[in-house]
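First comes the structure, then the notes that go with it.
One chain of protein is taken out of this complex; the other chains stay put.
When the chains are written out, they are named A, B and C in that same order, and each has its own residue count from 1.
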Amino acid sequence: MKFQFDSVQQMLEMAGHGQYVWTAVLVTLLMMAWLLVRPLQVHRAHLKTIAQQLRREQRRRITQEDNQ
Amino acid sequence: MPKTPLLTVDRLFFERDDCNIFEPISFSVEAGDIVQIEGPNGAGKTTLIRLLTSALQPTSGSILFCGENIANCYYEYLANILYIGHQPAVKLTLSADENLRWMSPAITTAAEISAALAQVGLRGYEDVPCYSLSAGQHRRVALARLFTSQAKVWYLDEPFTAIDKQGVSILQARMASHVATGGCILLSTHQDLAMDKVRKYSIESHKDREQQQ
Amino acid sequence: MSNIGFSAYLRRDLLLSYRRLGEAASPLIFFLLVSILIPLGVSPDPQRLAELAPGIIWVMALLATLLSTEGLFAADHQDGSLEQMLIAPQLLALPVLGKVTAHWLVTGLPLTLVSPLIGLMLSLPAVATVPMMASLALGTACLSLIGAVGAALTVSLRKGGLLLSILVIPLYIPVIIFGSAAVQTAVDGFNWLGPLSVLAAMLCAAIALCPWAIGGALRLVSSN
Partner (left out) sequence: MASNRDWTWFYRLGSPRWFYETTGRWLPWLWALTLVLLVAGLVWGLGYAPQDAKQGNSFRIIYLHVPVSFLALAGYYLMAIAGAIGLIWKMKLSYMVMKSAAPIGAVLTFLALFTGAVWGKPTWGTYWVWDARITSMLILLFLYLGVLALQYAFHSQEAGNKASAILALVGTVNIPIIYKSVDWWYTLHQPATIKLTSAPSMHIDMFQPLLVMIVALYSFYALALILFIRAEILQRERKAAWVCDLALRADQGSAGEDKE
């Protein structure tokens, strides 16, 4: 098995087909990355809202007890 | 010897979007019973009635008709129930006569149809298209089914909405004669019925209970 | 007339359409109108029109059927009769099939009957008239059945019309391929019974399967 290109420059150009190959690679990898990052963002956002809500309820309960 | 109740509801439970509408419900209804389902708005009265008619599938629990699970005698059960819901199911382009004939069992004769319409005070309106009738009259067309139906179990969801006093007393008389001949009625209404032997079943709102805790 | 069975629903829906003839005729008028736009928009040259005619007629028929599909269950859902249909003591597929048949009789069949007129206006060769009518008759029945699945899924949504077309147009594709192919092969002078029999097979499959999907959709989705 042998590396097909002599230099980085050559690999980027790919004998004139570089722009097509690398656009395909870049767009594919970016969208695939989005498919992984997006659920992680949503996951974190959910945890945060749930925690906030719990904290708010806790505070409300404390003030209620104080009033009593 | 204990008689099998006409209708038995066994731990009927319904959940929508992970939110319980009500706690599991169990009760039974004998022939001759009138059950008034009570509860504040949003307690799930309509949901309960629709579950009982099988228009809505319960999350768990079962309904027995004459001691048999309705899953096993589905069509027999459906042939024996009558449901009048919030919407009267009246087609505006059809006349009162056509509407009632459509909603009644196939064996009903023309004379019975016009007699039923006369009972609910629609004599003379038989051939009038329903779009020229009022909301109360639409309900009356739907309620005329009570006079043509041979079903044993009646489910009536707010039957007296938009009905005047005289109409209410006619309907109550019909309901009394239905239970006297071995039928049973489950209805939801905020009015007090001028009838004896009305059992009340109240659904507590699940949300209220949750807030109390 | 009581609310039990296939023919009861067929007769009632036909009666309802008959009482509202203007409403029932609108898909047909739409079909005629849009077909007039084509010569105005493309070219009045008979040769070019003849070339495009099979495709155009089929696309227009598809859109006209789609337009009328939205209301298939919507009125029943609003006035409560859909709920009564769900709890009638019978197999749900029967009244469903009755309603869809009525829909086809009111939309697909009239489209089929006036299509020779459109064919004439678009210079469709006369040999293609019979295959066009046959393919439209079979094809629009398929479209009614498939469209009814979408109509049942979107019945409880207030603005379901646009969504409905997104859902069902991809499912319409095989029908339009074989429908316009039947007309095209007839124009080219080949045997058009091949694509037509595929359409017939699709119709059989749709009659066997769609009522169940429609019934399931109505039971599970409309009540929520």
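Definition applied: contacts are C-beta pairs under 8 Å (C-beta built on N, C-alpha and C of every residue); 3 or more make two chains touch, one makes a residue touch a chain.
Keep in mind it's a predicted model, so treat the numbers as computed, not measured.
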Visible chains in contact with the missing one: A, B, C
Touching the absent chain when the full complex is considered, from C:Leu113, C:Ile166 or C:Cys204: C:Ile166
Touch residues of subunit B, complete complex, unshown partner: 16-18, 59-60, 62, 69, 71
Touch list for subunit C against the chain that is not drawn: 149, 153-154, 156-157, 160, 163, 166-167, 169-171, 173-174, 177-178, 181, 202, 209, 213, 216-217, 220-221, 224
Contacts of subunit A with the absent chain, listed as residue ranges: 1-5, 11, 14-18, 20-21, 23-25, 27-28, 31-32, 34-36, 39-40, 42-43, 46-48, 50-51, 54-55
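Basically, only the chains that are shown with their structure count from here on.
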Gap in Å, rounded to a whole number, between the CA centres of subunit C and subunit A: 45
Subunit B-touching residues of subunit C, taken from the complex the two chains share: 1-4, 8, 12, 15-16, 19-20, 78-81, 83-84, 86-90, 219-220, 223-224
Complex contact set, residues of subunit B against subunit C: 16, 50, 53-57, 75-79, 81, 83, 85-94, 98, 101-106, 108, 129
